[in-house]
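A single protein chain has been omitted from the complex, and every remaining protein chain is retained in its original position.
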């Protein structure tokens, strides 16, 4: 019979994967919110439910780390990764919420490009989480997230320039800027998750 | 003669209680600031003094944690709780400061509701701090803070909708939005304190 010297609880990986999968769902709901024909109040309600589900996964991670004696990697890194994933959801939820609240009718087309970036980031992150267990080949994930963040940053700057071009009334600029910045923050939050994963891999590798 | 196996320094609890009591005072000053008849410059000066007093308590906590060998709970949690309480004061101070600086004459009535939420949060937090020592029955505190944060969030969204309803000139929206957001941040900061307390209770319980 084989002997496992360092028994680790694999289900942390399941919880991180679950958390990232909530983000895939959230990014999809956000994409629906941008469609002009969508029922904005209904879509926002589904986002709220998705955000609550993500919160529960985050709480499960925190509870598990507090009640587990041997964790697969540093406790503080587990907290950081859990709350990093949760931050992405909060930012996407904020974007949806502001679109509803500000009653913005026409959203600049650039916003769809940002949401596509977010959808791609969510898929990559969800695919990377199970690979944390073996620490195999996460380089492609970091490189691609960083490339997407650069794309997002260029989109963001182009959108801001458009907002301030004189095309929009100032009160609309004020509204749209908040929405645009929440999308940018969501992309940044994905990059932060990738940085935490990189740090874990360096320590454990 | 009895023997205490793990001598702990109780005065950390006194310092946390002191810190939370500064918040009770700060929330009161903030309420005065909203009254139309108040001497805004004078009230703002008292807020500044209250904020300095709170800073000193925070420094005393940091100094104590750095010079104490056996702390009643994890060093990092003591830092987190100390700076979490300090963050609330900073947010309330910012709100007072912006009201003075922007020379806003008429504040929407919704702001008073937010300040009432803040006053209630401050009282609950000040009552919870001494109970950290025995870790008895803090559930009611968390539940009530979370309920208040939800109320605050609904007020906040209603206020933003009002600001963007077309009732206010854009320049006033810009000013009021900053003030409204500092109140929201103060409430969020109280919730963060409650989360830190919960985490400490889970670890130590």
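Letters A and B mark the chains as written, and numbering starts fresh at 1 in each.
In this text, a residue touches a chain if its C-beta (ideal position, glycine included) is under 8 Å from a C-beta of that chain, and two chains touch if they have at least 3 such contacts.
Predicted model, so just to flag it, every value in this text is computed and none were measured.
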item: Residue touching the undisplayed chain, where the options are A:35, A:66 or A:170; value: A:170
item: Of B:73, B:102 or B:142, the residue in touch with the unshown chain; value: B:102
item: Positions on chain A contacted by the hidden chain, ascending; value: 157, 160-161, 164, 170, 173-174, 177, 199, 202-203
item: Hidden partner chain, residues of chain B it touches; value: 62-63, 66, 97, 101-103, 170-171, 174-175
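The definition used in the following text is that only the chains that are shown with their structure count from here on.
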item: Distance between chain centroids, defined by C-alpha means - chain A, chain B (Å); value: 28
